[in-house]
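Quick one: structure below, then a few questions.
Removed: one protein chain of the complex. Kept in place: all other protein chains.
All chains are identified by letter, namely A and B, in their written order; residue positions are counted from 1 within each chain.
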Amino acid sequence: MARLIGIRIAQGLLTLLGLIVLTFLVQFVIPGDPVRMLAPRTPSAEVAQRIRAQLGLDRLWWEQLGRYLIRVAQGDLGESYVRRQPVARLIAGRLPATAALALAGVVAEILIGFPIGVALALSSRLRRWLSGLNLILLSLPTFVIGLALLLALGFGARLFPTTGGAGLRELILPALTLGLAGTPWYAGVVRDRLEESLGSAYVRMAVAKGLPNRWILFRHCFPHVFPALVTMAGMDLSAYLSGVVVVETIFGWPGIGLLAVQGMQTLDRPLVMGTVLVGGAAVVLLNGIVDMLRMVLDPRTREGLG
Amino acid sequence: MNGLEPPILRFERVSRRYGRFAALEEVEFAVWKGRILGLVGESGSGKTTCIRLALGLERPSAGRLWFRGEPYRYRPQELKAIRRRIGFVFQDPYDALDPQMTLEEIVGEPLRAHGCWDARARERIRQLLDRVGLPDASLKSYPAHYSGGGLQRIAIARALVLDPELLLCDEPTSNLDVSVQAQIINLLLELQRERGLAMVFVTHDLPLIRRIADDLVVLYAGRVMERGPAEAVASRPTHPYTIALLGAGPEGKRPNPRVGGEAGPVPVAGCPFAPRCWKAQPRCGVERPPLLPVGPGWEAACFFPETQTQMQ
Partner (left out) sequence: MRTIVRVQDLTVAYRHLRVLKDISLEVKAGEILALVGETGSGKTTLAMAIARLLPPGATVRGRIEVNGHDLYAMPAAAVRPLRGRLIGLVPQEAMAALNPVLPVGAQVAEVFQTHLGFSASEAWARAVEALARVQIPHPERVARLYPHQLSGGMRQRAILAMALALHPPLLIADEPTTALDRLTQGEILALVRQLQAESGMAVLWITHDMGVVAALAHRVAVLYAGRLVELGPCSKILSAPAHPYTEALVRTYRDLIAGGRGEPFYAIPGHPPSPGQRPSGCPFHPRCPYRQDRCRERFPEPLRWGERMVACYFPRGDLG
């Protein structure tokens, strides 16, 4: 077990290293000069040179990369060019908001998607209506769902604030947007796994034992669904943690996604690097957690630990 | 069996390990042209590993395989040349045939894979299908049209299309209806005789193999327990495991020695059958019995072989 965790940690660190190098290189390929974004109007060659030296941009790219890696290893994500603040502090300020939205979004996905998936698998009467709803949700881009919710529940029914902010009431609509956008996938996975389970020999055996239907569903079928659900939720959570740009923009939610976009627009390299790195770390960490959870949920995969 | 011609297939002290688990350990046997070797054992005995090794799908961890006196080499071209001379028929015909392919494609597949498709190929396929008892089968029909027995006939046709020297059969009838099993066995035997094939027949059915094999190898937990001429081994088995296999089974009418418990974890030391054996002595749990001669060309890996047993 300890060995397995060690391997996973090493794999994760390697992934992050690759991520840093790749993002770093991409930024050199993107046209545009950060100095021009920082200096007022067009700087003179001398001024530009000074700024460049100040930011360390006059060094060779691999030198810059090396210095960046060394600093990251020491826990320092550098300073934003534009905002003149430590990137770590900027991100840390946004992290709770993003984490709250990501978690609420995944919870909403499960709360909506799971019952729909169960209903799809169990009831042929509901199936036609629900699969229609699924198809509609699937075809709508996230921003349309978000705007529709905003118009209907925010401006229309005035149930929720429309002005942005990071409170609990402000959280509901963006989370619901994420939830509805993700519903078809969750419903699909739940339906597939449940149907597979319902058609299995162990369910036939359970029926032959005279167990009540509800018991069979909860004790025998749902455990078959959970590993897939956990996998999906983990992937979504990690994706959302690196920022949900569209939803954050629509609802004015002060998360990492907004920060990353701003960084990108202003060619603020340390900020872009920082947001990418944090997002990547979230993915790596959650993937590890999901794998552990799956082992707990499915005794067959535990064998590999022995 | 004559000293001049090498066996078609020979396992020389072949072991196959997966990590610490030994699927096969120092297994030795050989099969000659025109002869049938019965490979007998229960699930987990290593029968299927033997087949995979013979097809070159796996490499031995130790020991060597020989085909017609040439050692197996595992470069793709050399493997392909060996596989060309081996036909195989597996247990589950429903699983072994691609439902999307026509009969012509299924039976002709080995021809194409080995670049032997020519103008006469279709005629060869037709003749083979006639020979395996499907004279009315359309070359354009699909497996779904055939019952289990029909599918196994198709699989046999495919196995023979390249005129192999060796035919590997892995429990070819155990998934078939009883009233069809005998037909398929008879067909395999006729074809084996007609073509002078060397044949390895894997099964857990001793009463069946007793009637068709020339030589028997009884495997348990990857080790050879007993081997020798089929007639002798099946009528006067000496290893307790062979005796149990012959006496057990649903018939239960023949002497059924009390076999303690199930095949549990195989002990690391000593005889692997010892925990289930009614004759086991302290020595059996410590020391591994080597294959010791019990008759002409006949050996058993047991310190206390039964010499009085006479099966009906």
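One rule holds in what follows: contacts are C-beta pairs under 8 Å (C-beta built on N, C-alpha and C of every residue); 3 or more make two chains touch, one makes a residue touch a chain.
No experiment lies behind these values; they were computed from the predicted model shown.
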| item | value |
| --- | --- |
| Hidden partner chain, touching residue among B:S43, B:Q100 or B:S138 | B:S43 |
| Chain not shown: contacting residue from A:G56, A:G93, A:G132 or A:P212 | A:P212 |
| Which residue of B:L9, B:L65 or B:I185 touches the chain not shown here | B:I185 |
| Given B:R17, B:R85, B:H204 or B:R288, the one touching the chain that is not displayed | B:H204 |
| Interface with the unshown chain - residue positions in subunit A | 200-202, 204-212, 215, 219-220, 223-224, 297-300, 303 |
| Positions on subunit B contacted by the hidden chain, ascending | 42-43, 147-150, 177-183, 185-186, 189, 204-208, 210-212, 230-231, 244-245, 248-253, 256, 259, 261-264 |
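Operating definition for what follows: only the chains that are shown with their structure count from here on.
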| item | value |
| --- | --- |
| Subunit A and subunit B: spacing of chain centres that average the CA atoms, whole Å | 54 |
